[in-house]
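Quick one: structure below, then a few questions.
Complex shown without one protein chain; remaining protein chains in place.
For reference, chains read A, B and C in written order, and residue numbers begin at 1 within each chain.
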Amino acid sequence: MSEDSKAPHTTSVARLLWILLALLALLALSAGSALVKLGVWNNVINLGVSVSKTVLVMAVFMHETEARNLTRLASVLGFVWLTMLIGLSLFDFVTRSHVPAPW
Amino acid sequence: MNRFHLFLTQASSLAPQIDALFWSMIAVCGLVALGVFTAMVYFCIRYRRGSSADRSGAHQQSLGVELTWTLVPFAMFVGVFLWSLFLFAQAHTPPAQARTFYVVAKQWMWKVQHPAGQREINTLHVPLGVPIRLTMTSQDVIHSFYVPAFRVKQDVLPGRYTQVWFTATKLGRFPLFCAEYCGTDHSHMGGSVVVTSASEYAAWLASQSSGGTMAQQGATLFNSLGCSGCHGPNSAVHAPQLAGLYGRPVHLEGGGSVIADERYLRDSILLPHSQIVAGYAPIMPEYSGQASEEEVMALIQYIKSLPSATEPPR
Amino acid sequence: MSATAHPELSVRSFLARDYGLLDWLTTRDHKRIAILYALGITFFFFLGGVAATLIRFNLVEPQGAIMSAETYNKTFTFHGVVMVWFFLIPSIPATLGNFLLPLMIGARDVAFPRLNLASWYLYIGGGLFTIAALLAGGVDTGWTFYTPFSTMFSNSNVFLVVIGVFITGFSSIFTGLNFIVTVHSLRTRGMHWFRLPLFVWGIYATSLVMVLATPVLAMTLALIGLERGLGVGVFDPALGGDPLLFQHLFWFYSHPAVYIMILPAMGVASEIITCFVRRRIFGYRFMTYSMLAIAVIGFLVWGHHMFVAGQSVYASTLFSLLSFIVAVPSAIKVFNWTATLRKGDISFEAPMLYALGFVGLFMLGGLTGLILAAPALDIPLTDTYFVIAHFHYVMVGGSVMAYLGGIHYWWPKITGWLYPEGWARFAAILMFFGFNLTFFPQYLLGYEGMPRRYFSYLPEFQLLNILSSAGASILAVGYLMPALYLLWSLRYGRAAGNNPWDARGLEWQTSSPPPKENFLSPPVVREPYAYHEAAP
Partner (left out) sequence: MSAVAESVPARGETVSVEEQYDDAVQQREAATLGMWVFLATEILFFGVLFASYTICRVLYPLGFAEASRHTDMLLGTAETAVLLISSSLIALAVRAIKLDERRPAVILMCATALLGASFLVMHGFEYHDEYQEHLIPGIDFQQTGPHVRAVELFFCLYYFITGFHSVHVFIGVCVIGTLAVRVARGTFGPQRYTTLELAALYWHLVDIVWIFVYPVIYLVGRSG
């Protein structure tokens, strides 16, 4: 513990600023792409950008890259469970009336 | 009436099949329970403190045993699941020739309309041996249409159609309940389904006054609500033709298509802008709040009765 | 062990010193907080029990014996709300779990003692709102708060109850969070994961469910509150809000909530059975895996509450399959408990009677759950008394039996006094018979077609209803007995000694009642349930 607790791990300023730059670039990408008519790809790009931004924030700002595996597990737990909630309930809504009964 | 029967009356075509699955499961579950109870009692007696039973090897563990009682129940569950699915599919598939009755639920009564136009409250007369399909909706909260003797139950939702079907196989009067809690008089929101022979049913229909068949009532509404101004055959407005629409796929603006079932027709009358037909302008006024659920049902029945332009009239 | 407790130990006991009211209300000792919870939970249990008694009393006659339909609806709603959120959910985790979890893993306290106390205050605060709703005239939505009835049609105090449950939800979340971190961080030297007692595994799995499910309930109820306040909202059918959306959100919590109630009970049963059979649990690893499997798969089955609700047939099919799958780990547990009895050295003290009762009744509840998981059978049976009987077998026959078994088993540890064995055995047996007489006829009622939440019913249902009500009166007597003789034992009971059952858990290595810091010397950690070895 002694070494560790005397000099806590830090992320370099440059790295933090690069990440900020990347986040702002991604923001510009999502705002810009939203103005172009891409059909379903608008949604895909927006969601993709959001996920990328989240990964960047969690990995660097929230120190996931150097965290314990347990912490990493806890950090994705909420997202996994939310996916279950949205996925299964949406499964009901999208299969309701548009799809004729299979039998 | 006060007598208690162990076996509930089977009064629909589906009831015996559902009961077969039910009693099979009761038997299997009963056997499992009996087996476990027997084992528990046997162990409790044989290995009670102070008994001289042989206890050598008491602390052994066995992976094989564990896997056995993991996988065997699993296989049984899958079997039951498939059997149940087969029946569930039937319960959701009304025969094509089924007659459609319309049901509107409200706190705390069931309003029924027969295809021939007769209305009833809290009672439903049906002929024996004819498949009946109920298209149901609610005016207020969620209710549930439940006839134990038919083994049917379906929640009735506001803002949406749900359906249930049965073929009565026994003459008589069977209790009808609301099974989804719906407020103060929930327990009084019941009535009965009266199953009569076809001839008695016809006689009953004749004895009831009706303002024409549902389709005729719908035709009147079609004019009085102004639908005919655009959807009528001589209209100058560019509006979708309704003849032969029912049951056909409809292509929607923005891609995709839906089958023009009752649910689609209802939504298109009340909230026409939620699904615009491809090639038409969204100019139809909303009838939400203008037409009651019963009137919408009559309109639907009218639209269904319109002969298709390509098919010979029935 | 002499009749009086060891003087030094009794001075160091967590119950001695600082016993002013303020000391208790500001305590951070997990053992004292457990007792605070026990008091609250007992209070709410009897409150909910009074409601249950009134319900059964009213159903003696087909037209309703004692109250109006409106009062009846408010009574069963109150019964449901109180029993689910103010008794069953916190019962085992917040009392036995709080008391025992740190002891069983050899810790000095939970990870966040202040948060633990805050959880109790939240629980009480939520309870006060619920009681306020009762005093203001009650609420008539049923504990399920189905929209649009709860948002647009009910004229009762939905808002107060929703706030009460919302606040209590935070108590649940913080308790779960606390336990998860405690198990991960504070296990004593040598206490690795597969040396944890199954009770700890049960509490751990429960905590996961509490943390991951409760926020969904809290937010969903908040949406109901907002919708009532604003007159407009997400569930409003006038805006095209889908009534099934609420049901999906609600059951995403409320089905896993059943596992919040039953997983700790499974843990309690495992502790008691091993102790009175005096042997290792059969299939320890399978028991732990099955608990985790139940906790996770339990989140994927909620749609089986909606087979007739208008859910798509595809969704119903998927949910049905997953529901059958979640039954497998429960079956494994029943078989393992039974196998544990084999070649044991069984004695039948009251906790063991409760545990055996738990296994039997839980199995019946589980098997009838299988019937309900089959969609074709769920069509006629759902929303009838069959469902009522099913979940009371699991929750009352299961959870409450285990809770009482646990209270008896650890009573000597918690208080330092022995309960009167004869009375306790009598009460356990009385409850078992009273319970079955109350709820078994309800299976038949449901099969015959009597819907739930009915204030009045057809005359042919009367016989079974009378049987059920008769059973309920026996059950009521059964539940009053422990309250009386346990209190009696505090005054007149015999001193228990540190380990009256000669059990092997770490909690039995310290004094009874334990000192404030739990262990005066570090406990000896071995494999759990080392009944084939002598006690350390």
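Assume contacts are C-beta pairs under 8 Å (C-beta built on N, C-alpha and C of every residue); 3 or more make two chains touch, one makes a residue touch a chain.
Bear in mind that the values here come from a model prediction, so they are computed numbers and not experimental data.
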Displayed partners of the chain not shown (whole complex): A, B, C
Residue, one of C:L39, C:L239 or C:A535, that touches the chain absent here: C:L239
Residues belonging to chain B that touch the chain removed from view: 254, 271-274, 282
Touching residues on chain A - with respect to the absent chain: 1, 4-11, 13, 16-17, 19-20, 23-24, 27, 30-31, 34-38, 42, 46-47, 49-50, 53-54, 57-58, 60-62, 68, 70-71, 74-75, 77-79, 81-82, 85-86, 89-90, 93-94
Touch list for chain C against the chain that is not drawn: 102, 107-113, 173, 177-178, 180-181, 184-186, 211-212, 214-216, 218-220, 223, 226, 229-234, 236, 238-242, 245, 248-249, 517
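Here is the rule we go by: only the chains that are shown with their structure count from here on.
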Leader among chain pairs (count of C-beta contacts): B-C
Length of the line joining the C-alpha centres of chain B and chain C, rounded to whole Å: 35
Chain A-chain B separation of Cα centroids, rounded to whole Å: 42
For chain B, residues contacting two or more additional chains: 89, 92
Sequence positions of chain C contacting 2 or more other chains: 242, 244, 313
Interface residues, chain A side, partner chain C - complex: 70, 77-78, 81, 84-85, 88-89, 91-93, 95-97, 99, 101
Complex contact set, residues of chain C against chain A: 184, 212, 216, 242, 244-245, 248-249, 252, 299-300, 302-303, 306, 311-315, 318-319
Sites on chain B touched by chain C in the complex: 1-6, 8, 18, 21-22, 25-26, 29, 32-33, 36-37, 39-40, 43-44, 47-49, 53-59, 61, 65-66, 69-70, 73-74, 77-78, 80-81, 83-89, 91-92, 107, 140-142, 144, 146, 148-149, 151-155, 157-160, 162, 175, 177-188, 271, 274
